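Quick one: the structure is below, and I'll ask about it shortly.
The complex is shown incomplete by one protein chain, all other protein chains being positioned as in the whole.
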């Protein structure tokens, strides 16, 4: 396995949904080169998509001039991804439970719930510029005999 | 074409040749998402590989504790990539011409020459920490009317 | 993302391919569903076999499609769900909301 130790990745994008593809592709490359399993890559990628979608939609209100910053740190057995937006911030306590019967048929409100299922830790804080800073963490199980040559 | 405007990518890797794969993959994702032509992506990718290889080999002398930093900026019609190493720096004037008859059969000495062929601009400076800072620039032709890209 | 529409024994089948995700795939799915069901009660079967990624927006569109079709007295069912898509619906307890089939023939006969 190629070690991911000490790798850092930092990405700044304008607030357009299509930029989610780039963020996922880039982080996926780093995870694959680091020998993460297909499954780990899939679920981390989905959590990341939800996080960046929220930053674009609810944080930056889709203003393409506003930026989303993604900082990923790859330790040997853990990945941490930090997502910052330029929005007004929000209180995660106020988020409703998508499993409550009255919410089951709603068209939205499942993003954060999915993130918590896919990752080991999901933390919201207020970012340095007043926007939302979200941290996603997941422990990685090394693939012992991963052949990541192409 | 998806606009690359305002995109920035920053990557830090340990000095191992295998990390070149990650750097190329990540920058290639950004170029592809930005609508760069296959050809442009190919030549930029090769120049970048040479640049990072030199930073790892000649700059950081393959000490895996020493880092190479890659900063890529995507303007609508230009990409600029900056590569910093933690080496002792060097004088690019001292580099020999690989086309000179006495050098034609040498096993090395073609990397910088290739970079200059593949990119529009190649600039060496002394980096903030005394290592080499290399800037690669290439103008991009939007995919719609690209004909004779290299 | 691509959607192909077919008919089989009076059932409208939408074959969905690619990413059902925010900003593009979700919108395309919504439009395809609205266009497919028309005004009256519809028999709609969505084939998810070629879906590579679905996010919460895509899931939201499936739920919206379900309520729209059901409210008009029609039926919406799902077929050919890849394991990772099925996981996604399971996690938010939607798998029990939808009638899900393994094969298209079974699904079509059930309407």
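Should a chain be cited, it is by its letter among A, B and C, assigned in written order, with residues numbered from 1 in that chain.
Just so it is clear, a residue touches a chain if its C-beta (ideal position, glycine included) is under 8 Å from a C-beta of that chain, and two chains touch if they have at least 3 such contacts.
Computed from a predicted model, the values in this text were never measured in an experiment.
When the full complex is taken into account, the listed residue touching the unshown chain is B:57, out of B:10, B:32 or B:57. The hidden chain makes contact, of the residues B:10, B:42, B:66 or B:137, with B:42.
Of the residues in chain B, those that touch the hidden partner chain are 16-18, 20, 42, 45-46, 49-50, 53, 57, 98-99, 104-108, 110-111, 113-114, 117.
Keep this in mind: only the chains that are shown with their structure count from here on.
Put simply, the C-alpha centre of chain B and that of chain C have 46 angstrom between them. Our note on geometry: chain A versus chain C, Cα centroid distance of 26 Å, whole angstroms. Touching of two or more other chains is recorded for residues 18 of chain A. Among all residues of chain C, none touch two or more other chains.
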